[in-house]
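One protein chain is absent from this view; the other protein chains keep their places.
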Amino acid sequence: MNIRPLGDKVVVKSLEAEQTTKSGIVLMGAAKEKPQEAEVVAVGPGGVVDGKEIVMEVAVGDKILYSKYAGTEVKYDGVEYVILRQNDILAVVE
Amino acid sequence: MNIRPLGDKVVVKSLEAEQTTKSGIVLMGAAKEKPQEAEVVAVGPGGVVDGKEIVMEVAVGDKILYSKYAGTEVKYDGVEYVILRQNDILAVVE
Amino acid sequence: MNIRPLGDKVVVKSLEAEQTTKSGIVLMGAAKEKPQEAEVVAVGPGGVVDGKEIVMEVAVGDKILYSKYAGTEVKYDGVEYVILRQNDILAVVE
Amino acid sequence: MNIRPLGDKVVVKSLEAEQTTKSGIVLMGAAKEKPQEAEVVAVGPGGVVDGKEIVMEVAVGDKILYSKYAGTEVKYDGVEYVILRQNDILAVVE
Amino acid sequence: MNIRPLGDKVVVKSLEAEQTTKSGIVLMGAAKEKPQEAEVVAVGPGGVVDGKEIVMEVAVGDKILYSKYAGTEVKYDGVEYVILRQNDILAVVE
Amino acid sequence: MNIRPLGDKVVVKSLEAEQTTKSGIVLMGAAKEKPQEAEVVAVGPGGVVDGKEIVMEVAVGDKILYSKYAGTEVKYDGVEYVILRQNDILAVVE
Partner (left out) sequence: MNIRPLGDKVVVKSLEAEQTTKSGIVLMGAAKEKPQEAEVVAVGPGGVVDGKEIVMEVAVGDKILYSKYAGTEVKYDGVEYVILRQNDILAVVE
């Protein structure tokens, strides 16, 4: 993947299964609650961020839980990602 | 349990007895006051978090009290958890 | 008592005499102003809290004054407590 | 006096002369502007407060000026006090 | 002058000429924009304030500019002063 | 380019393709969502910024993603730029 996050930032992609109604309509977007489970697709190098030494504890491929109010959504090449600071990641799901 | 919290985070599960009305209806969700007693189900490793050395003082199985405004609720495998920073835990009930 | 507060937290119990009206009705709860005098029932161990060394200056049995907006109310075994950080305690009354 | 403030806290008592209207009615409370001049009645020990070394610069008996939005009002033995952090004291009046 | 400011605080007095309308009425108070030019009448000792070493850079008699939203107004002996932290003083006018 | 950002600031220019409707009208400005992809056109020297040592990790010509709420828009010589702190840059797109 060609997104290289800076510092303690982590790029994740929601593990959001498409939701289809009985009539076959695919539900999208704002009406659905933002998912809180995601897969890590890129990890920043860590190092000194905002004057504090940060060691990265997640790796590409990890499934994570994050707060639904954290991070910034970005759309790149038609795909939606969320870019979080590692501190906004609550837990790794194993 | 397969949730591994990062840093100073702690996963807890509410000690909320099901509440049943006289007529047998089970009361759930938003209308009930969020409980403040919970059991610790997973504990982060501590270490340097946000530039400060954190030693974890709670263990899996501890019953704790926490502020009802603290933490993030997550639903995983159909179960609701709250993920708190250790600093949001007020006391251990023994 | 079996509540063990963490870090710089202190468990107190309001020194609130029951208020009885002339007709004998006991007044409770929200309509009364929250008292600001309390007795310490449990004291955390202090130590490094949020990156700062905290020495505990209050002891079980101390009567204290605290700001009526500070702390978190918890109900445990049917008794109401307030859990404060030591820094929210204004003074000890001797 | 038997109030012992903690850390950098200071107990003061307003230098508010009773105000009497021509008809002899004593004016009290919320309708009057909170006074900004007070006398120090108790001084905390200072020391390390919130991770910072604090040296107390005021003494019992000092007349001080303070911001009318600072501090916490407490009523003790029927007397109203304000408990301030030393940093909220603007000046000593000599 | 008998106001002794603490720490990094500075007492100033507005350089506000009385404004008289053509008809001779003296304009006062809230309707006029708070002046931003003032004369320093007392200077705190500096030293360690809020954990930081502060060296005082203004002296009694200096004319200063300050932000109209900074500081606390106090009335003492019938005179209105503003007490600022040195950091709220923008510039000395020479 | 003749804009020299200070400290940890970075000047970027939006990679915003002109959007033309079918009828040939060029859409501009407030009605379009602010783009989140930009090209770096100038990079500050880093060094000690706000008391913290900052090493610059982006270079002129980098394509970056940034939060649509970050930074300050400036217009210079008729061209619109956004000036960000490096910490507001989420990722470099390679």
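List of remarks:
To keep things simple, chains are lettered A, B, C, D, E and F as they appear, and every chain counts its residues starting from 1.
One rule holds in what follows: a residue touches a chain if its C-beta (ideal position, glycine included) is under 8 Å from a C-beta of that chain, and two chains touch if they have at least 3 such contacts.
The model shown is predicted, which means the values in this text are computed figures rather than measured ones.
Across the entire complex, contacts from the unshown chain go to E, F.
Against the chain not displayed here, chain F makes contact via residues 2-7, 9, 11, 42, 48-51, 72, 74-76, 83. Those residues of chain E that touch the chain absent from the view are 36-37, 51-53, 55, 57-58, 65, 67-68, 86-87, 89-94.
Following the convention adopted for this analysis, only the chains that are shown with their structure count from here on.
Considered apart from chain D, the assembly falls into separate touching groups, namely A, B, C, F | E. Counting only chains that touch, the fewest steps needed to get from chain A to chain C is 2.
Matching CA atoms, the turn from chain D to chain E amounts to 50°, rounded to the nearest 5.
Per-chain Cα centroids separate chain A from chain E by 51 Å. For chain A, the set of residues that touch two or more other chains comprises 51. Because contacts link the chains only in sequence, without closing, their graph is best described as a line.
All chain pairs that count as touching, in label order, are A-B, A-F, B-C, C-D, D-E.
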